[in-house]
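Excluded from the complex is one protein chain; the other protein chains are retained at their positions.
Now for chain A:
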Amino acid sequence: MLSFVVRRLAVAIPTLLILVVLSFILMYAAPGGPFNSERPLPPEVLANIEAKYGLDQPFWKQILNYVVSVVTQFDFGPSFQYKDRSVNDIIAQGFPVTLTYGFWSFVVAVTVGVSLGIAAAIKQNTWIDYFAVGISIGAQVLPNFVMAPILLLIFTLWLGWLPGGGWNGGQWQFLIMPVIALSTSYMASIARITRSSMLEVLNTNFIRTAQAKGLPMRRVIWKHAMKPTILPVLSYLGPAFVGMITGSVIIDVFFSTGGIGQFFVNSAFNRDYSVIMGITILVGALTIMFNLVVDILYAWIDPKIRY
């Protein structure tokens, strides 16, 4: 187990480094910069600015400085667009918001998805099954950028039940629509995976043995079928989590929640490279960490699995 964790870490760390270097090279290769305005700056001013941001140094030195400061101090440098703020400030402001609705979406997607999938599998070919399959197909073709305007139309414009946007410290009324919009398609995928996995498990010999011994169905499902059913779901959770963080971009645009997604889009249009890089690296680090946790959980639940 320990050697497995060590080996996974040994992949995770270079991955993160590659991501940092890759995004830096992309940024360096960018034609035109944040300081190329329509009215060209006097050369001495430009030189001053470049010196301030360390842009006058040779490439290898810049990249080394960047990597070192990111790795040792988690310092992503200053923002190019907001002159008085650092990338860290921006992340500190937006990230808690993203994490809050991301967390709730994750909880909703997993609990609803797994229970729907199990219910569908146990009651296969009944109306519950058709209902669950119908929902999961419907939700899969409606990605969050389609869900969000539809929700807004129904709940804010027609019914007037929920506020159309804003965050307000994360009050529940402001959370409902972002969480629904973000979680539905993942919920649907989780329900599908759970259903097919459960059906497969229920057809195996050890379940038949348990049933033949006269165990009540409830016990068979919880004690015996649950663990193998959940494994494929677990491996889906890594990408799902990433998708939810990425989906933050859409949620912030629609519901003006003020998460990192909003800053990401704004910086993308304003060529605020340091902010884009900072957020990309942050999301990358989270992705890698989350996949690591999932893999370790996987190996812990099923000792037969060794990578």
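Just so it is clear, contacts are C-beta pairs under 8 Å (C-beta built on N, C-alpha and C of every residue); 3 or more make two chains touch, one makes a residue touch a chain; residues count from 1.
Here is the rule we go by: contacts and distances are computed from a predicted model.
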Determine which name in "Oligopeptide transport system permease protein OppC", "Response regulator receiver protein", "Acetolactate synthase" or "Amidase" the UniProt entry assigns to the undisplayed chain of the complex.
"Oligopeptide transport system permease protein OppC"
Among listed residues A:Ala92, A:Val146, A:Met217 or A:Ile301, the absent chain is touched only by A:Val146
Note that chain A touches the chain not displayed via residues 11-12, 14-15, 18-19, 22-23, 26-27, 29-31, 137, 140-143, 145-146, 148-149, 152-153, 157, 242, 245-246, 249-250, 253, 264-265, 268-269, 271, 273, 276-277, 279-280, 283-284, 287-288, 291
